[in-house]
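The complex appears here minus one protein chain, its other protein chains still in place.
As written, the chain order gives the labels A, B, C, D and E, with residue 1 at the start of each chain.
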């Protein structure tokens, strides 16, 4: 039996939803009040799930301090207290919908996984972001 | 990588658990206090999960307004503030256990998906109902 | 410094809001969908707060088992899994709005406090009922 | 015994904390990352508490539809999905700390209470805003 | 369509994380403050998910009273209000990390499933333990 750990992180940020290829009317129709030119914001709750076999001696799936450093340095440092449209490089040319936020964060975690978790057998399995009390977004990764 | 959105809806309703084919004693043994002849109720939390590829230009998985209209018109209009045994057609001949509620709602969403979400590539993947703080019921649909 | 304990209880029940002295149109205007003839229901969360001085030897404000027995026997036994309009005596002639529910429960706790908590110096200070995620009702009692 | 109702509203907004009378270094020392020039945001949870005597016939403290209209038209219409520094008039000359947000919203509710709740005996007693899972801000009003 | 039920249980316990095969320095490096010799504790939230086909007549997936008896007698009786290192047999020779706790509880539920749920077609599918607001641990079982 493999086990999975889900670790929760929180950050606050703002975004404006506006697709440059669409007209003003189309942007309003697509994004509604989220197209407000000056942006608005959320308390995002980020869940990172990793799975694998436990270390037999310690009974631990992965060193939490290493996972925390990965998330802190590659995600939170850029996203926390940011205006994502302006402060996060990937959203210069990508609309910061939470669908795109979860994809960008998943890629950041995958690209840096080996660097921060060298030798740890656990693998990234799922990234979930809760944007509001009603909307959650998720990417699942195959075993 | 495909993404999934989970959207949360809330409704309050009442039900009485009573199977017509069982004796009074069997009904009491099966449903306990939920067999109370005058019913009782819950604040149900309904989660609808859909998955698929994002629209590249907008970065959106599905138009939330369309999903909301689907759920509002085919589910909430009938279930919210209802006595499900009396007010919801499907429970005239089906016991409104939350297991059956989640199945009925899943069928309503599937049958009406194309009508409300024409041309949207995202598909229904999961319906979850939280009945109390301790009991949740779920249907998962294959990709 | 006096301390206070808040103990949480949960129960599910149904109600119909309908004032006999009002016309059908007035009832609908007053209660909206909650006037549905067959009722609907909620998961009620009941908080009971008591305050006083600690027992010096035990460091305990009141014996929880006694408070639980008070609430169980005088409140939950009647309200849990009930249709309040029919099953709870007080609502034969009183509309079971949650405002009235919190008043009725406060009176039941006050009337029976001495019987169940004989010799305990802590006093009832507050009764709060959360009816939905958005509506809470409260009675505070003076010291 | 008087009763109180607490009604919960949610809105998302962004803000930047920056006091014009302070130097750049003082602003950074005072507000930390919240001084980020492009702002960040939150999911704010607004609780409005009113207290008074129940209407004897209906058992209702105040008509929720009227309270909702008050909050919708005088608060949410301006704050929801806004960049408060730019979109909310009061913060043109006032730093939109959540301390100030709760004061501004309290004043808006007080000034408009009589207009929206004419003839309703219940009075505003408390306004609370939860800014993050860890920080809540509150104003209490005397009876 | 098969349905799943998730039932939630709560218990409080304490543990000390210390691997006998590691040196004092290695233990401290691995477990940090959780290596504190006198232990610390948590409010654990245990979720048990079972899936299968509903009983057609009753619309019920499994008798909750039977599931509760299984969890109560084989898990909670041993774990609730315990110091797991001392009070739970399996942790005499296994470090009570929450990874191991979820594995031990999964095995207890699997080994006793047939005894407590004879003739019930639903099968155990998932065990999840939330250890703190930020850390959850899970085992999923194949269909």
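Definition applied: a residue touches a chain if its C-beta (ideal position, glycine included) is under 8 Å from a C-beta of that chain, and two chains touch if they have at least 3 such contacts.
Keep in mind the model is a prediction, meaning the values are calculated, not measured.
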Could you tell me which shown chains are touched by the chain that is not displayed?
-> C, D, E
With respect to the chain omitted from the figure, which of E:26, E:47, E:87 or E:107 is a touching residue?
-> E:87
Residues of subunit C (touch criterion as defined above) contacting the omitted chain | 1-9, 54, 57-61, 63-65
Even though one chain is not shown, subunit E touches it at residues 10, 12-15, 33-34, 36, 38-43, 80-83, 85-87, 132-133
List the subunit D residues touching the unshown chain?
-> 17, 19, 21-22, 30-32, 94-97, 99-100, 102-103, 106, 133-141
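Keep this in mind: only the chains that are shown with their structure count from here on.
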Have a look at B-C versus C-D and report the one with more C-beta pairs in contact.
-> B-C
Among A-E, B-C or A-D, whose interface repeats B-E's (more than half the contact pairs identical)?
-> A-E
Taking each chain's centre as the mean of its CA atoms, how far is subunit D from subunit E in angstrom?
-> 42
Per the C-alpha means, the centres of subunit B and subunit C lie apart by a whole-Å value of 29
Between subunit B and subunit D, what's the gap in Å when you average each chain's C-alpha atoms?
-> 34
Please list all residues of subunit C that touch 2 or more other chains.
-> 133
Interchain contacts (touch definition) - all pairs = A-B, A-D, A-E, B-C, B-E, C-D
